[in-house]
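Handing you a structure now.
Moving on, here comes chain A:
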Amino acid sequence: MLRVPCPNCGAEVLFRSPALPSRVCDYCQTIVVRRGQSVEAVGKAAVLPFDVSPIQIGTRGRFDGQGFEVIGRVRWGWTDGSWNEWLLLFDDGRDGWLGEAMGQLMLLKERALGDMRSNAINALADGKPIEVGMEAVLDGEMMMVADAREATCIAAEGELPFPAPVGLTIFSVDFRSPSGACASLQREGEMPTLFAGRYVTFDDIAATGLRVIEGWRVPAFGG
Partner candidate 1 sequence: MEMRSLVYSLWCLGIGGLFFGSMMFAYSPFADGGRAAVRPGVYGPTHK
Partner candidate 2 sequence: MATAPAPAAEEIAPATKALSCPNCGGTVTLRAAGYTVTVACQYCGSLLDVANPDVRLIKKYKEAVQELEIPLGTRGTLRGVEWEAIGYMRRSEGGAYPWEEYLLFNPYHGYRWLIANRGGWSFGEQLTRTPDWAGHTIALDGQNYDPFFANGRAQVDYVVGEFYWRVKVGESVATDDYVRPGFMLSREANNEEISWSLSEWMPPKEVGKAFGISALVQPWPPLPHQPSPHGRAVKTAAKIGFGMLALMLLAMFVFGSSASLFRGSLPVTLDGTPQSATVGPIALNRSWQIVNVSARSPELENGWIDIDYTLVNRETQVAYQAYGVAERYSGSDSDGPWTEGDRGATVKVASVPAGTYDLVVEYTGNRWGGAGYYARSEARSIDLQVRRGGVFISNFILAALFILAPLIFIAIRHMGFESARRGESDFASSGSDDD
């Protein structure tokens, strides 16, 4: 746990885990990177556009028997919309992502690329087009491409495993399965990264600490 003043505006900035060396200052949107015990400013993140997402930094939940806290967010935009990816810090120190798009939540953890067998991986590496319906096998389960799109990071906040990649363009491929398991392949440079998990609801993850939105009653999830 490291608390330091923001090198730009002096407001207190918190780093929770050595594995997450970057964060966006909540007050001036400066991207601050931690190097050992010192920090440095490496640019500015865009101000997040207004949205009615109920998830916020500090939201807590449980997944596969482990508790987690939402500590960061990256907002991606594509030609026909945008979505949030929330960084989760689990109680055991590992991290994961909660993708939030069109009211649907994908809880994903990074996996080794070799865990998935699919023509889509080769196509992605070769720069060939990915077709909707392409198949993949992961953990013995059959999955299909549900969509494939190019996206640009438009804003970020909180703590992140990398400096806020505002302006970075990636290619993202989402997979779906009959059981609700899902996966996401994201390629920015040479090699794609694989994330896998499943679709969840706020009830499934017993979400607490959700943002209160005026005029809407916040349900108590998880029973």
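One rule holds in what follows: a contact is a pair of C-beta atoms (placed from the backbone, for glycine too) under 8 Å apart; a residue touches a chain by one contact, two chains touch by 3 or more; residues count from 1.
The candidates came about this way: all candidates are chains of the complex that A comes from, given by their letters.
Please read these numbers as outputs of a predicted model, since none were measured by experiment.
**Q** Which candidate touches chain A in this complex: 1 or 2?
**A** Among 1 or 2, contact with chain A goes to 2.
**Q** Show me the residue ranges of chain A that touch candidate 2 in the complex, using the header's touch definition.
**A** Within the complex, chain A touches candidate 2 at residues 49-54, 77, 79-82, 84, 101-104, 106, 132-133, 144, 146-147, 176-180, 182, 199, 202, 208, 210-221.
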